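Showing subunit A:
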Amino acid sequence: MEVFFSLAKVVVAFVIILQLTLILLWVERKGSALIQDRVGANRANLFGGLLPFNLGIVNTWMADPLKLFHKEDIVPADADRFLHWLAPFVGIVPLFLTFAVIPFGDVLKVGGFTIDLVAAPIPASVLFVLAMASLAVYGVVIGGWASNSRWAFLGGVRGTAQMISYELALGLAIVSVVLTYGSLDLQAIARAQGALMWGVVPAWGVFYQPVALVLLFIAGMAESKRAPFDLPEAESELVAGFFTEYSGSKQSVFMMADFVEVAIVAALVTTLFFGGWQVPWLGREGFHFPGGLDIALPSLVVTLLQIGSFLLKLFIFCWVQILVRWSLPRMRYDHLMAFGWKRLLPIGLVNLVVTAVFVLAFEGWTVR
Partner candidate 1 sequence: MNVPVEFPLGLAAALFAIGAFGVVFRRSVIVVLMCVELMLNAVNVTFVALARELGAMAGQTAVFFVITVAAAEVAVGLAILLVAFSRRRTLDGDQFASLRG
Partner candidate 2 sequence: MIAFWVVALLAIAGALVVVLHRNPVYSALGLVLTLFQVAVIFALLEAPLLALLQVIVYAGAIVVLFLFVIMLLALEPEKRLAAPFPVAVAGLVLAGLLGFALAAASTVPLAGAGQGALPAGFGSPESLAASLFGAHLLPFELTSVLLLVAVVGAVVLARRRS
């Protein structure tokens, strides 16, 4: 029974991320169309166009993958065939795997079992996320090299340098949060955010670590290599950067990796700064409003509310990233590197020291 629940959680976490990427692809198309005053994807239909309406999300959910899977898989003549295949594979597996440690709910109580709603509740899951993020570099660097094309290579090297530069700021932002909650476990951090400050405000990370939130959001967007940080794949300079020489499903895997990264950034922002699956004032037995009003709820309803809350927050922060992508122009490469090393890194260090002083000087500053 235990094994069954474990496997079910694994599948649920995976399905969440897989579906989210496909939905995001559609949201991005329709969202960019909205911003640019176009109609956007509207051509999917069934039975040779006999339906009177188009199928909306089915465009990218079904039709697009199917179309891409039926394209020819072209490998350039001088390319290293094995590495050319390996690059998208190692690019996406660590990203998918990240979601195994993201908590998507508190606990589910079924028939005497209390199930922790995180697919793989390993200790130090914060570090696991970082480890997987640092492995994602390989898809870029191998993809750029294996194609044996100068432009793909330039895109790959640029991308790698950018990703490693912003990984430091990402790490420092996360250390500040770890310091605030005193734990390396994402589920423990999410649970700690259920407490209340002064009995009223939820103890979410955003109130303790606003600077770290900004750092993490910027660094995370730079990690995902999307505008305004899309220099590795700057269309007007480098064709499509490190995946210029990819076609068909391999190319779609690289595109998917972008969206998985968006989802990971959103999941980190949600879990570390916005309470994860927490609904304000909702405990395991129901709502406890600050005024003294209590509403008891069945455990299953509470769990569903929490999962819904997690998905909603996740989706909101994905949407914010899509908005940013379609609003801001691309940065210049020297500005990009200078910004990472000369601004974000020192700010992260200062924020860390200030946090440490706060943690020590004000005992009751954080909830533990």
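Following the convention adopted for this analysis, a contact is a pair of C-beta atoms (placed from the backbone, for glycine too) under 8 Å apart; a residue touches a chain by one contact, two chains touch by 3 or more; residues count from 1.
If you want to know what made the cut, all candidates are chains of the complex that A comes from, given by their letters.
Treat the numbers as computed from the prediction; the structure is a model and nothing was measured.
*Asks:* Just give the number of the candidate touching subunit A here, out of 1 or 2, all from the same complex.
*Replies:* 2
*Asks:* Candidate 2 touches which residues of subunit A in the complex?
*Replies:* Subunit A reaches candidate 2 through residues 80, 83, 86, 122-124, 127-128, 130-131, 134-135, 137-138, 141-142, 145, 153, 157, 160, 164, 167, 184.
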